[in-house]
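Only one protein chain is missing from this complex, and each of the others stays in its spot.
Then we have subunit A:
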Amino acid sequence: MFRSVCRISPRIASSAYRAIMGRPVVAKTLAQRFYSANVSKDQVSQRVVDVIKAFDKNSPNIANKQISSDTQFHKDLGLDSLDTVELLVAIEEEFDIEIPDKVADDLRSVGETVDYIASNPDAN
């Protein structure tokens, strides 16, 4: 049953939810409960970690770090704002999606990024 819900795109799910509940909701909160049509959340997590590891093989900040959903780009990985933009471009390419600038500006951790991708129906 859960999987069948998952197959609905967040946008449709959101409007359906709104229709049922009769009030607007924050799309992001809701979207996080759903998975992408094509990839499981575990797969997304693993691939995001792989992209991060490949992003800077030489940095001790990244190479020797256990990366979890709580890992923050700036605080834990030592990436500045330019690095984070570039990392997100690499992640966009990995999943063949485009993350809108407004969303990208708010993605500060691995967990937030994984949630966003998992909620994106276009992610491959």
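Keep this in mind: a residue touches a chain if its C-beta (ideal position, glycine included) is under 8 Å from a C-beta of that chain, and two chains touch if they have at least 3 such contacts; residues count from 1.
Here is the rule we use: contacts and distances are computed from a predicted model.
Q: Considering the UniProt annotation of the chain absent from this complex, which name among "Ribosomal RNA-processing protein 42", "Exosome complex component RRP41", "beta-ketoacyl-[acyl-carrier-protein] synthase I" or "Exoribonuclease phosphorolytic domain-containing protein" applies?
A: Cross-referencing UniProt, the chain left out corresponds to "beta-ketoacyl-[acyl-carrier-protein] synthase I".
Q: Check the options A:56, A:94 or A:112 and report the residue that touches the missing chain.
A: Hidden-chain contact among the options goes to A:56.
Q: Quickly run down the residues of subunit A that touch the omitted chain.
A: Counting over the whole complex, subunit A touches the hidden chain at residues 55-59, 62, 82-83, 85-86, 89, 98.
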